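Yeah, one chain of the complex is gone here, protein chain that is, but the others are all in their spots.
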Amino acid sequence: MSKYIHIQQEAFEANMQLPKLNLVLFTFGNVSAADRSLGVFAIKPSGVPYEELSPEKMVIVDFDGKTVEGNLRPSSDTLTHAVLYKHWEKINGIVHTHSTYATAWAQSLRDIPLYGTTHADHLTSDVPCAAPMSDEMIKGDYEYETGFQIINALKEKNLSYTDVEMILVGNHAPFTWAKTAAKAVYNSAVLEQLAKMAFITESVHANVLRMKDALINKHFERKHGPNSYYGQE
Amino acid sequence: MSKYIHIQQEAFEANMQLPKLNLVLFTFGNVSAADRSLGVFAIKPSGVPYEELSPEKMVIVDFDGKTVEGNLRPSSDTLTHAVLYKHWEKINGIVHTHSTYATAWAQSLRDIPLYGTTHADHLTSDVPCAAPMSDEMIKGDYEYETGFQIINALKEKNLSYTDVEMILVGNHAPFTWAKTAAKAVYNSAVLEQLAKMAFITESVHANVLRMKDALINKHFERKHGPNSYYGQE
Amino acid sequence: MSKYIHIQQEAFEANMQLPKLNLVLFTFGNVSAADRSLGVFAIKPSGVPYEELSPEKMVIVDFDGKTVEGNLRPSSDTLTHAVLYKHWEKINGIVHTHSTYATAWAQSLRDIPLYGTTHADHLTSDVPCAAPMSDEMIKGDYEYETGFQIINALKEKNLSYTDVEMILVGNHAPFTWAKTAAKAVYNSAVLEQLAKMAFITESVHANVLRMKDALINKHFERKHGPNSYYGQE
Partner (left out) sequence: MSKYIHIQQEAFEANMQLPKLNLVLFTFGNVSAADRSLGVFAIKPSGVPYEELSPEKMVIVDFDGKTVEGNLRPSSDTLTHAVLYKHWEKINGIVHTHSTYATAWAQSLRDIPLYGTTHADHLTSDVPCAAPMSDEMIKGDYEYETGFQIINALKEKNLSYTDVEMILVGNHAPFTWAKTAAKAVYNSAVLEQLAKMAFITESVHANVLRMKDALINKHFERKHGPNSYYGQE
């Protein structure tokens, strides 16, 4: 048995949540789970249908994107995952999907405005949309540069990756991350819901305003602040 | 066995309807069921996934929001439920969800206009949207004040809680109530459907008018008036 | 066994299709099936959940709306069904739903424009929307008058009920009919699909034109004309 079976199992289970949560069509998505003590992550193999996945098929890759174990080719987005793991030390799970509403917002090149408490329960800013890369970056090491595009977009907007665990990559699709792969999948489902509700909100009221700060802070803190009182811990 | 098992059972069954009716993502919703002779209600524990719920896990709380029985922390919205039970003596069930279309309308800060008989079968006014609270109220006892925000919004609009069993809380999400928890869940599903149909109606006809009064009254009375002739009672 | 069991069975099966085809929320719909030789129709009892229906519970009513057999109260829309059966001799099935998109169009008081062949495969005109009734008609025998409102709307638009088997009742919801109850259910599902596609079509192209006549006639005739070549008969 592989010494990586624990993250293979974690990545497998998280990947299998994507079709259950209606976040993927065919194989348009991937999840990885990292073990920082071993310096590697397990990621979905490229183009393999979800119904054919098993924990053993998860490919083990290091934080430079080099395959460490596995016979299958890892997801074509592997280098993006590797860059994020290398630069963001507190995350252990990453998800990429082409979920319908979040991807439509990414195609519109717009941040998703914070319109309500469902959004504020998870982040206190708009969901950022990273600009498309320059032509040079695209022609270079594309997936690698996608990782930097995400990191730089957060920096430019003065956002912390521990506060904002989701982003839209312009003209492309969303990425989410978290301390665990399961939580990153949760974030992808939340993002899809926020994207759908914001679309309907703007359709129903063309000039709707963002929610005010007092309400944003209250909702975030009741779930995430030092005196949070949501959940059982 | 707890002497509250009857309302725990009722609250459990009503909570389990929320995912079946596609009204919640993850744990974004809660139902409570009250026993007025005992002066308490049973409510979903905070942040516990629906698939892990059981009747025994429902927390027993009094109408001041104090936990009377149960090891788990009650829903973070418990004080809102308590305020409503305390002030509205004829209700025994309350539901809070972040259902997609109703929440999008709440985010738009608009009442849902009465466009058709599906709406009039359930209430004769627009679905009211309570304004967001003042910053002071938000920084105070937030969930407690949410209850008063709901009560006051109905008063200001001259609506009775026995006639109008649903409201949107601006920038937040819907609350519904009724004589039973099961009926309150029914109201949440109806509200979501009204919200979806009103969104499509306005998209198809930007300047559509409300339905006329004669039709509003007819439909409401055939279901709820003294000479109602809908259903088997 | 009732001598009406054949139409009770037919009405039961047709009613059970409504939730399967996602055309109803709770009990917001009903189907009837007529036997013209016996001068009666079987219709869903009022307000009974679909999961509790059985053929025996279908109520037998004559074409004047009088209950002939059955312990349950028939659908509150029974008089509308009765009027249509009485005046339209070639139909043996009627369906009423509050399906989402068709009802939204009814609320907009607009006919559904004929935008494509999916529509023309079933009717060569826009889906008509009957105007809301006058206040006098509403205050009178409402469901009875709804039947005449439907009949008169077709007349005013020079449409035949054998050519156009569906209508929107303004501010209310759709009715469909056919030679059998099963076909009337089919028409309700087709109408919902036409309503959804027309909504998206107009959203994607605000000034879209109706489909041209040559294409309308071709598609209708290949399914319904004397030289039709769709299906196996």
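The chains carry the letters A, B and C, assigned in the order they are written, with residues numbered from 1 in each.
One rule holds for everything that comes next: a residue touches a chain if its C-beta (ideal position, glycine included) is under 8 Å from a C-beta of that chain, and two chains touch if they have at least 3 such contacts.
What you see is a predicted model; the values in this text were computed from it and never measured.
Chemist: Would you mind spotting which of A:S46, A:T67, A:N152 or A:T180 touches the chain that isn't drawn?
Modeler: Of the candidates A:S46, A:T67, A:N152 or A:T180, A:S46 is in touch with the missing chain.
Chemist: List every residue of chain C that touches the chain not included in the displayed model.
Modeler: Touch with the absent chain occurs at residues 115-118, 186, 189-190, 193, 196-198, 200-201, 203-205, 208, 211-212, 214-215, 218, 222, 229-232.
Chemist: So that we can see where the missing chain sits, which residues of chain A does it touch?
Modeler: Interface with the chain not displayed, on the chain A side: 25-26, 28, 45-48, 72-73, 76, 98, 100-101, 103-110, 132-133, 135, 138-139, 142, 171-173, 198-199, 202-203.
We adopt the following convention: only the chains that are shown with their structure count from here on.
Chemist: Measure off the straight-line distance from the CA centroid of chain A to the CA centroid of chain C, and report it in whole Å.
Modeler: The computed centroid separation for chain A versus chain C comes out at 46 Å.
Chemist: I'd like to verify one number: the distance from the centre of chain A to the centre of chain B, where each centre is the average of its C-alpha atoms, in whole angstrom.
Modeler: Here the centre of chain B sits 33 Å away from the centre of chain A.
Chemist: Using the touch definition from the top, which residues of chain B touch two or more other chains?
Modeler: 198, 203
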